[in-house]
Structure formats: C-alpha cells, structure tokens
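Supplied in structure tokens, the structure appears directly below.
Other chains dropped; remaining ones untouched in position.
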Amino acid sequence: MAGQTDMELIKDGVRLDGRKPDELREVKITAGVLDNADGSCYLEWGNNKIYAGVFGPMECHPRHKQKADRAIVQARYTMAPFSVNDRKRPGLDRRSSEISYIVSQAFEKVVMVEEFPKASIRVDMQVVEAHAGTRCAAMTAASVALADAGIPMRDMIPACASGKVNDVVVLDLNKEEDNYGQADLPLAIIPSTGEVVLLQLDGHLTPDQFEEAMDLATSGCMDLYKIMRDALDKSYGGKK
Amino acid sequence: MSSDSVSNLMKGHMESLAAEGKRADGRGINEFREVKIETGMINTAEGSSMVHLGKTKVLCGIKLLIGTPYGDSPGSGTMTTSTELAPLADQSFDPGPPREASIELARVVDRGIRESRMIDFDALCIEHGERVWMVYIDLHILDNGGNLFDCCTLAAAAALSNAKIPNVQHGIADEDVDLPVTCWPISCTFGRLGDTVILDPTSDEESVMSARLTVAHDEDGNIRAAQKGMNGAFTDAEVREAVKTARKSDNVLREALKGI
C-alpha cells in the first residue's frame, strides 16, 4: 500500500492483467486431494497455490485450550519458504500468527462447535506459491476442506478482497496492485446471512469508496461461493 | 455458583442494558470514556506519552536510532511497533512470549500507523541507502481496563507527536526537529453485546461481547484501517453504520490529542 505511485495500474477500465475492475482472477478448486487428512483442498487463485487440510473433531491439545461446552478451531496459515521471490524463513512469523488467529475465530462462527465439547478441529493452510490475496485464498480453501471432511457447518465462508488502485475501487488485487495500490480490504462473509466474519483494511478510502469496496468484495464473495459449491459437487460426484 | 454461571448472568445483564441503549458505567452506547493524555515524561525516550482511557493506562516511548535501510526502500526510514502486556496490568496476563491476542494488538496498531503513512518515512532518510532513522514505538500497558486497541493507537500518536529527532546527539544537524507526521489516524473500537453494537468497551464488556470492530480514520474523514476480531460476526449494515459512527465519535480523542 505505497499509496503514492505514478504507476499506471488501470487504463480505460482495464487492469494490467486484462481484468475489469469487478473481475476475479481465475479460481480453480479441487476437493479431496490428500489421503491422510480427513478433508482437503487444492486451490489455485490466479498464480496463488494453496493446500488446505482438516483433521477432527479430535481431542484438543494442549489441554488448557479445551472449552467445556464447545470445540475450538485451530487454524494455522503458513507460507512455504519457496512461495515468494525472496526466500521466506520457515515457521510462524507474526503475520502468519495473526492470520491464523483471526481465521480460527472466523471459522468458529460457522462450524457447529457446540456439538463437540472439548474437541479441536485442526485446519492447516499451506501457501506454496503466493501472489497477493493469500489469506482470502487460504480461507476459501479451508472452507472447502472442512466441507470435504464432513465437519458440520452452518455455511462455508468465501473470502475475497477489494481495494483501490489509481483512485478506482477494484476487486481482488493482484501482486502489482497490492504493492502499488492505495487500499486493500479483505472480507469474508457467511453467504446465507450476509454476516461479516473477517474484515481488515489498510490504506486510504473515502467514505463513498469504502461503501463501494464493501459492495464489490461482497459480490466477489458470492461469485466465489458458487465456484466452491461446484468444486464440492464435482468431488461428491467423482466419489460416487 | 460457578464462574461460568456468573459470567452468563453478567452477559445477560449487560446485553439487556445495551439493548436499552444503556451501559453499566452510565455511558451511552457510542460514548468514549474519559480520556487524558500527558506527554514527555520519559527523559530517556525521544518521545513519550501516557494515555488514560477510563481505567486503561498505556505508557508509550519512542526511540530513534540510526540504522541501515531495507534493500527495497533505500530512501526510507523504518518503524517497529511492540506492545508489552506488563504482568502488573492484568491478573490473567502471563509473563512470557507474546500470545496471539497480543500479536494481533501490536500488528493492528502497527498497520494503523504504517499503512496510513502517518510518519513521513522518506523524511527519515539521512544518507540514501546508507543511514536512516529507525523509529521504535514501544507500548507499555500498565492497566488493562479494556479497549487496548484505541488506547494504544492514541498513545502512539501522542508520543510520535511529542518526539524529536536527536540530530545534535548524533552530529547529524545543528538542532533537533520534530518527527515528521503527515496525518493523524485515530481508531474507534466497537463491540457486539447481544444484538447491540457499543463503542469503547470496558474489560468487563470485552469479557462478554462476541465480536470486535476497530476502524481508524484520518482528520479528513477518510478510513485508513479496519480490523474485525473475535469469533462473532457483524451484519453488513452494522459494519457500515460503525464506520459512520467512528467518523463522528473520534472527535473527542482528536481534541484530546490536539490539546497536548
């Protein structure tokens, strides 16, 4: 979010990668790609590549994290060292810890945690190639993996960012737009109720631009939701 | 009666109050607690502030050191924010490595300052590619009475506004100058109590609320940062309404900041 660039990121309503302002990058989702995990998903979103795997409900470790009346969701987001141009040191840095934490909380809203007292549902998201928007992509993959694992949920959670480049509000920032844009607003919603379970924002938006960015991200989430359901249908179909 | 039952009773009571537009401490639902800002009390720091927000007390110290810039921004200074949840601030704070909640707090405060470009980082360059000022913002929480997000952001802003670049000590220039600040992002944090959204939650309210939303605006009314937290949700309408409320409600903090 440099916010003060001369770089032309959008021209005549067309972005550097050829998309229109309200267009998602291509999203490909495959459920059930891993053997050991109870549920799994491989997702490509533009050039982002992510694996998600789910185990549980299972006994919660460490014990002091157990909740007497419900399960907890232990989500973990990590980036592979080779997922970015400069090698990333392995392990959980502060950014990954924060994302893991807010994603865990978002899923506790939709997973039927009250059905599994004292249990843990482990959600692991591995970003193996990163090109902006990985937290939304990882959450989306995790939703599909949770469904693939048969974990009872009120709904899946599509997640998608809007943002601002060259003073234009756009959907789903790519890497250049993320680096040189003016705002980034990742959003995750529950499609059936419209509730917001994850929202972050960095940058600069006027009041009107904020409203527009909310509209755009919400509509992006709904588009994504359809792709997620199609992937699951295909997976169930394939299993029959 | 188990502590869970007590907590459930308190939750019910607070939600009922909030539904009627009332709060346990007599405030309205969109009202801040009393705020008090002092600055310059720490002589070993280049800038310092103590902010009281109700019973919450945060001490912020700014250190300015000379270092080398990052390779990808050779003409810019750097900034590091850390929050120390001192054990004396809260019975439940464990000494030890930062927990997830503490990391979230530090990162939200950091992003609010960094991504709004509140500090003019280019003006912190001493020698391109060689030497820049590194700004360290250390937030010391002394008393946790709730809403650390807004109190820390305000303390950081106050301490930054109070900071002087120690040119003389390091032989950089003939006089010390103010740290270059370009805008004043102020954050407002909301909590969801039952079906009501309240501003500036106390620690009692935090213990029973289901979701948190922090929104920061600059002095021109532009939104600069936001963060939704906890395992509840807000409706789309609540989010948009909270943003509007924040734009109006941050005046009391903004005035306190100007008054220092």
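We just call them A and B in the order they show up, numbering each chain from 1.
Operating definition for what follows: contacts are C-beta pairs under 8 Å (C-beta built on N, C-alpha and C of every residue); 3 or more make two chains touch, one makes a residue touch a chain.
What you see is a predicted model, and the numbers here were worked out from it, not measured in a lab.
Enquirer: Across the entire complex represented in this structure file, what number of copies corresponds to each chain label?
Expert: A x3, B x3
Throughout what follows, only the chains that are shown with their structure count from here on.
Enquirer: Please output the residues of subunit A touching subunit B within their complex, sorted ascending.
Expert: 1, 3-4, 68, 94-95, 97-98, 100-102, 104-106, 108-109, 185, 189-190, 193-207, 210-211, 214, 218
Enquirer: Which of the residues in subunit B come into contact with subunit A in the complex?
Expert: 4, 100-101, 103-104, 106-107, 111, 115-117, 213, 218, 221-236, 238-240, 243-244, 247
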